[in-house]
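Following: one structure in structure tokens, then a few remarks.
Complex shown without one protein chain; remaining protein chains in place.
And then subunit A:
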């Protein structure tokens, strides 16, 4: 009898422990002293089944599973795990929403890992916020500078033009008008410039300052350099119309070289020109002229008359010289003519002719004359300096001057010519 009861109970216990589906126990088959134990085992089987189902659901991540009833004490730790998982789910949702103040307590290593994670997220968020704030300030500054730059570009008279490094694409143009780009000769020149220089190496250090002229004879000064345009190599051109500047420079240069009264070259111009001509090695004849008794005319008739005297002299000379000859006023009453490829004798004849014409033209109360010293310099004479030539010509001129003094002494009886 005992064997049968033990066998039934043992078999039931085995089924509880190992069978997927527990084989039921018929308590009625047990003898009376064992029935209580049998009912106890049935209750155990029920609670164990509930517990297994519960843990299976939890192991699948089903957190909405209904826990077994309170009477099932086998589940107490599972319910605790369930509660903790629910709590962690909630915590994770809060973290996902950006609440990094969440902490987990008393869950061993997980607490440490979770709290470290939220702490790090908090620190990173703070860093990102600070960085974002810095970026915002930076962006604000960039925006301001950008506005300033745009304003400066708009107000600038300089053209800004950017092409790709091969010159095939126009990346920026202040005027932003394709038609005007096509028509604009300077832009086209820039594009050709890019195409010419595209293969050059060490681009970062390259910058060119060059000038261009268009068909309307407008001059442009162009600064060209390599730059990065949205990640690609490009040419930047800053184009300034320097036509006015050029004309002004030319005017100034001319004025610096010109005698104000006669509009012929001045001493500076003469010296520069003479040096150049000597260097070129042409045959030159220097005619150093000095107006006679200019002081007398100034004193007697006033400076206006004196100016007329000078101008008349200049006009007379100009009638007899060629385009390639040089004529300059190198002092108050001193002038010099450089005749190119004109031998001494021919020059002497020419001067005599001029002297005659000057004396006879435009009748005045006073005599009109000038003295002249002539020096011929053969081409290739590199030893001769302008200073020496003038000195020599001056000496020659002085000889004639002495004659003229004698000649006009009577006419100019009141004032001594020598004071000139």
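By our rule, a residue touches a chain if its C-beta (ideal position, glycine included) is under 8 Å from a C-beta of that chain, and two chains touch if they have at least 3 such contacts; residues count from 1.
Methods note: contacts and distances are computed from a predicted model.
A.B. asks: One chain of this complex is not shown here; going by its UniProt record, which of these names is it: "4-vinyl reductase", "ABC transporter transmembrane domain-containing protein", "Multisubunit sodium/proton antiporter, MrpD subunit" or "Glycyl-radical enzyme activating protein"?
C.D. replies: "4-vinyl reductase"
A.B. asks: From the list A:86, A:263, A:311 or A:362, pick the residue that touches the absent chain.
C.D. replies: Checking each option in A:86, A:263, A:311 or A:362, the one touching the absent chain turns out to be A:86.
A.B. asks: Touching the absent chain in the whole complex: find that residue among A:5, A:102, A:184 or A:285.
C.D. replies: Going through A:5, A:102, A:184 or A:285 one by one, A:102 is the residue touching the chain not shown.
A.B. asks: Sort through A:29, A:53, A:77 or A:362 and give me the one touching the missing partner chain.
C.D. replies: Checking each option in A:29, A:53, A:77 or A:362, the one touching the absent chain turns out to be A:77.
A.B. asks: Would you write out the residues of subunit A that touch the absent chain, in ascending order?
C.D. replies: Touch with the absent chain occurs at residues 70-73, 76-77, 79-80, 83-84, 86-87, 89-91, 94, 97, 99, 101-103, 105-106.
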